[in-house]
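Every protein chain except one is present and positioned as in the full complex.
Residue numbering begins at 1 within each chain, and the chains themselves are lettered A and B in the order written.
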Amino acid sequence: MGRKVSLISTVLGAGLLALSTYGTAMADSTLKSIAPPANHPLSEIISGYEFRASETQDLQDDDFENPGYIWVDKGEDLWSEVDGAAGKSCASCHEDASESMKTAGAEFPKWSEKLQKPINLEQKINDCRTENMKADKWKWESEQLLSMTSFVRSQSRGEPVNVQVDGPMAPFFEKGKDLYYQRVGQLDLACSNCHEDNYGNQIRSDLLSQGQTNGFPTYRLKWQKVGSTHRRFKGCMKNVRATPYKVGSDEFVNLELYLGYRGKGLPIESPAVRN
Amino acid sequence: MPELSRRHILGMGAGALVVSSLSIPFSALAANTMATDAIMKFTGGAKPKDGLVTLDMPEIAENGNTVPVGVSVDSPMTADNYVKSVLVVADGNPSAGVATFHFSPMSGAAEASTRMRLAKTQNVIAVAAMSDGSFHSAQSVVKVTIGGCGG
Partner (left out) sequence: MAKIKPRVKLPKKAKAGETITIKTIISHKMESGRRKDKKGNVIARRIINKFACKFEGQTIFGCDIEPAISANPYFQFNAKVEKTGEFEFIWTDDNGDTYQKKQTIKVS
C-alpha cells in the first residue's frame, strides 16, 4: 500500500513539475502590456490575445480568416434591415455605423437615466429595438443579437476601453468589484484567484489570461461560434461549480462594468478569437 | 482519506495529463486500423512513399475543435505532371476521414488549408495521389490537451 501511494505521488509530482515548468516558460515570454492608471489592482494590463498560441492569433489578425467576421457581416446586413412597427432600421437613426458607433463598443456598460443603473451593449440594442423601432427584443445569445453586437463593437476596433466608473456608476462599480473578489462554488474560487493571482500560469493545460473583456463578442474555438461576455461569465461560474447568475442580470452587468475598468486602455479587439 | 485541497485536484489533473501522453504510442497502434484502411482504399493497396508532401500543423492544438491544417505537395502542376488529390486522415478520431482535396493542372500549386477537429492527441496523415499513379505521404503528431477551466 505504501509503495503504491509513493509511485502515484511520483507520477503526480512529475506531472505537476512538468506543467509548472511549462507554465513558467509561457509567463516569461514577453507579453505586450499597457500601463494601468493609478491605484489599479493590476501592475500591467494584458489582452487575452497575448496568452494564445500563434495559430490562434493568426486567425484573429486576418479579417477574412477570423470566423467572428461571419457575425460582423450578418450584423451589417441587419443594420440596414427595417424591423418593427415604426418602420425603421438601425441605419435610419444611426446612419453610417463606422462613424456613429466608433467609440460605442469601448464605452459600454453605460449609465441609463431611464433605468437608473448601468446597462450594457446588448441591453442598449434591445432597448433601441423596443422603444424606438417598436420591434421585439432579441434573445441574449441569438444569432441576431450576437451579430449586431459583433458588428457594433467591431466598429470600435483599436479604440481604448474607456468605461465611466465614477458618479452614478460608483455604487454599481463597487458591487462588480465585490463580485470579482468573492469566492463562489464548490471549488471556492473567485475571479481574482485565477485572473489576478495566477494569470500567465497553467491550470491543468490551460494558460490563464487576465480575464479581460476587450475582445467580446469572442469567437471561441471551443464554442465554434461567437459568444457574449455573459455567456463566458456563466461558463466560468459553472467551472468552479457555482450556480451562475443569469445573462443580463444586474450582477453580470456590474461585473462587466468592473471588468471594463480592469481593462482600461486595452484596444477593442472584437470579434476576438480565443481558445 | 487526505483532504481534497485545490492543489491536490490540480495535481490529479496533471497526473492524468502525464499518463495520457505516455500512452500515445499504444493509442496510435490501436486506432491505426481505420486510418490505414482509408489510406489503402485511396491508394488501391499501394504503400505511399515518403517525400514531396508537407503537412503543416501545430505541435499542440490550442483547442481540438479548430486545428489549422495545411497540405502542400511539391509538383510542377502541369498537364502531364500534377497532383490529382490529397487524402487527409486522423488516426485517433471516431472516424478516420477528414477531407479529400481534388486538384487540377489549373490549380497552379498543390496547396490547401483548412481547419479540423481532433478528438485527442493523434497522428494526422496526408496522402497525395499523383497523375503518374504514384502515392506519397507525410504525417504529423498533434497534441490535444484537456483544458483546465475554460476547456
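Definition applied: a residue touches a chain if its C-beta (ideal position, glycine included) is under 8 Å from a C-beta of that chain, and two chains touch if they have at least 3 such contacts.
Keep in mind that what you see is a predicted model, and the values were worked out from it rather than measured.
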{"item": "Among B:Met40, B:Ile60 or B:Ala99, residue touching the chain not depicted", "value": "B:Ala99"}
{"item": "Per the touch definition above, residue among A:Asn198, A:Gln224 or A:Ser249 touching the missing chain", "value": "A:Gln224"}
{"item": "Contacts of chain A with the absent chain, listed as residue ranges", "value": "64-65, 67, 69-70, 73-74, 143, 224-225"}
{"item": "Residues belonging to chain B that touch the chain removed from view", "value": "65-67, 70, 77, 90, 93-95, 97-109, 111-118"}
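Please note the rule applied: only the chains that are shown with their structure count from here on.
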{"item": "Rounded Å distance, chain A centre to chain B centre (Cα mean)", "value": "32"}
{"item": "Residues of chain A defined as touching chain B within the complex", "value": "8, 11-16, 18-19, 52-53, 55-56, 58-59, 187-189, 194, 202-206, 208, 220-222, 224, 235-236, 239-240, 275"}
{"item": "In the complex with chain A, residue positions of chain B that touch it", "value": "6, 9-19, 58, 60, 62-63, 65-66, 68, 145-151"}
